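The complex appears here minus one protein chain, its other protein chains still in place.
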Amino acid sequence: MNDMRIVEREVETKAVKISARNCQVYYGETHAIKDVNIDIEDKTVTAFIGPSGCGKSTFLRCLNRMNDTIDVARVEGEILLDGEDIYDPKVDPVQLRAKVGMVFQKPNPFPKTIYDNVAYGPRIHGLAGNKADLDVIVEKSLRRGAIWDEVKDRLDAPGTGLSGGQQQRLCIARAVATEPEVLLMDEPCSALDPIATAQVEELIDELREQYSVVIVTHSMQQAARVSQKTAFFHLGNLVEFGETGQIFTNPQDPRTESYITGRIG
Amino acid sequence: MPVLWIVLIVLALGGVGYMLGRRRAMASADGDVRHLHSLPTYYGSNVALLTIAPALLFMGLWLLMQPILIERQIIGLIPESAIAEGSSRSLVMSDVRRVAEGLDTAVAQGAMTPDQADSIRTEFTDVRERLGRVGVALGSNVRPEVLRAAQHYRGLQARYSAIMTVLVLAVAVVGFGYSYLQTTKDFRARNVVETGIKSLLILASTIAILTTVGIILSMLFETRNFFSQYSWTNFFFGTTWSPSFSGRGGASQLGILPLLWGTLYISVVALLVAVPIGLFAAIYMSEYAGPKMRAIAKPLIEILAGIPTIVYGLFALITVGPMLRDYFAQPLGLGESSASVMTAGVVMGIMLIPFVSSLSDDIINAVPQSMRDGSLGLGATKSETIRQVVIPAALPGVVGAILLAASRAIGETMIVVLGAGAAARISLNPFEAMTTVTVKIVSQLTGDTDFASPETLVAFALGLTLFVITLGLNVLALYIVRKYREQYE
């Protein structure tokens, strides 16, 4: 128990990776995210939970400017990555997304071979000098994605031919291949069966060693299992943010409590 | 009795049937609708349907069969000696028809009495001159056999028409009587009417098949005639196209290769213009353009698709052709002709831009957004995403679209008629005039045609070749596109 306490204190003192200040998001006329302030720490798994349509995915997509691809979306306020405003006009979203990788709800491997799926990111970002380097990166990423042993004999097979869980781990491997600093995961297990979910969750826990991981999840159990920090969103507001243990055992806000006990959502 | 009158009488009979059927049904239910099995209109409709539909269908069939029957009887009347050297039975037959029509006109205008028309003899009257007076010009003097056959033809026609009138009206009356007697309050009129309507619907849907069968049969028959006069090896492997206009057969060389070469060359140029422009336009519209830009540019490009091909043909003839000749062909010393492969190809390419772009647009939009998100989320730029993820994913669909466009290009007629020229040759110079399969179909089948000579019949062989090629491309393309759609559904 004592050890645990020390570990927790260490978590608290970790450096802030991303911080949002007075962040607002509008979809056309709809005010989707209202005045969110949050500090996301490095080498930590942060979970966003909340009922459907509460804005947690929207906010996640703000963190690597994926909302830019939607014409009607507009972001106000500031979001800092290592102290730099990612919505600064000088920032190139392409460079940003190389630093802040993303894994999506549905596994979305490209219609290419497994190898090319993983090599895609390093190739476009010029991370490999030659074929040998690329081989190393692909192997390392597939290992980190905990799928190397399953696919090492068929790297030339199409990525779309894998099972759902394998596809999602392939997508995670693909995301870590570009050496991001932050990994965003948008309900990465919602399309997976329990066994595949367990494998991915185990993987998330390992990724924490090197990355700041932000995961949106529908499942409170999952948030409790994998995250150190939890943020509860409701109707576009960040209601509560804190240590995962504390949120689940002793929520400060009545809305959080209602959600956790299953009265809303 | 003219067909129109028969139709009107049958329709009138149907109308009367409707009223009577309705009334009889009401009467049998003592005027209380609730005792009827179906609504009263169904009883009326039942009588009307049974009166009209079988009678008109019968008449349609009869009208289709009548010419065949008459012709078969007449052909027997023409002695072998009446068929001149180099002529054929079908030619004499068309003479017979023409004289018969002339006699009809003469009678209609009052220049002859019906009796005279039946009894005049070439031995005593100059039939050609008499028919000429009523505006029927005949190519040569009427031979006695032909005149007699024509008179017989008229007689048969009159007789068959009379029989048809009687039979059609009989069918209508029988249908009327039968359905009228059927009408009682317990008769399941609605079910019967609905079955009848359903059969009519099925009949309508089979027209598509009948059309295809008609296309294939009509070309197959004449193509067989053609190959009985001209060797198929010379047709498919001949490298010279020079139909003779003077005599029949003999001197003509009818090799399809130069035509196919021109067709393919022009189609390739057209696709080289249309595919990059259409594809890039589709990509720009669906991935880059803002809503305002899209709202303006997309309909503008679609207008190109609604413009008839004759307009493109004229554009090629009066603008693009001279422009290409003056600015490219002549300065480069490549040719003097404004009609050329380039002219037709470029204009056809413009015509195909909206076709390629709207097909590609559908196909690109069918690539799931999650695929794009995956790439963008990795930090790829939009163009990298499009080139390395969207296009490879959409490739089968795009290939299908290109095949469809190719089939269009191969079958296109007016642009090549006006833009490509008429000289059949195999050459690599794109500024030279070349010709295509479709151009030759038009030129062999317009003007003076003689359905006994290989020079005319070759058009059917060309048409069949064209049909087979485009059908193959279409089937392949539709198959690929369908498979592609299933993949993302």
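Going in written order, the chains are labelled A and B, and every chain counts its residues from 1.
Note that in this section a contact is a pair of C-beta atoms (placed from the backbone, for glycine too) under 8 Å apart; a residue touches a chain by one contact, two chains touch by 3 or more.
Keep in mind that, in the parts below, contacts and distances are computed from a predicted model.
*Asks:* So one subunit is absent here. Using its UniProt record, which name fits best from "Probable membrane transporter protein", "Aspartyl/glutamyl-tRNA(Asn/Gln) amidotransferase subunit B", "Phosphate transport system permease protein PstA" or "Ion-translocating oxidoreductase complex subunit G"?
*Replies:* The record for the missing subunit names the protein "Phosphate transport system permease protein PstA".
*Asks:* Among B:H35, B:R121, B:R159 or B:K198, choose the residue that contacts the chain missing from this document, as touch is defined above.
*Replies:* B:K198
*Asks:* Using the touch definition up top, pick the residue from B:I75, B:V173 or B:I277 that touches the left-out chain.
*Replies:* Within the whole complex, the residue contacting the unshown chain is B:I277.
*Asks:* On chain A, where is the contact patch with the chain that was removed from view?
*Replies:* Spelled out for chain A, the touching residues are 81-82, 84, 86, 88, 90-92, 94-96, 98-99, 124-127, 140, 143-144, 146, 179, 181, 202-203, 206, 209-210.
*Asks:* List the residues of chain B that touch the chain left out of this view.
*Replies:* 4, 63-64, 67, 97, 190, 194, 197-198, 200-209, 211-212, 214-215, 218-219, 221-222, 276-281, 283-285, 287-289, 297, 300-301, 303-304, 306-315, 317-319, 350, 353-354, 357, 381-384, 386-387, 404, 407-408, 410-414, 417-418, 438, 441-442, 445-446, 451, 459-460, 463, 466-467, 470-471, 474-475, 478
Definition applied: only the chains that are shown with their structure count from here on.
*Asks:* Going by the contact rule at the top, pick out the chain B residues touching chain A in the complex.
*Replies:* 290-291, 368, 370-381, 384, 388-389, 392-393
*Asks:* For the complex, which residues does chain A have touching chain B?
*Replies:* 64, 66, 69, 71, 94-99, 101-106, 108-112, 120-121, 124-125, 171, 174-175, 178, 184
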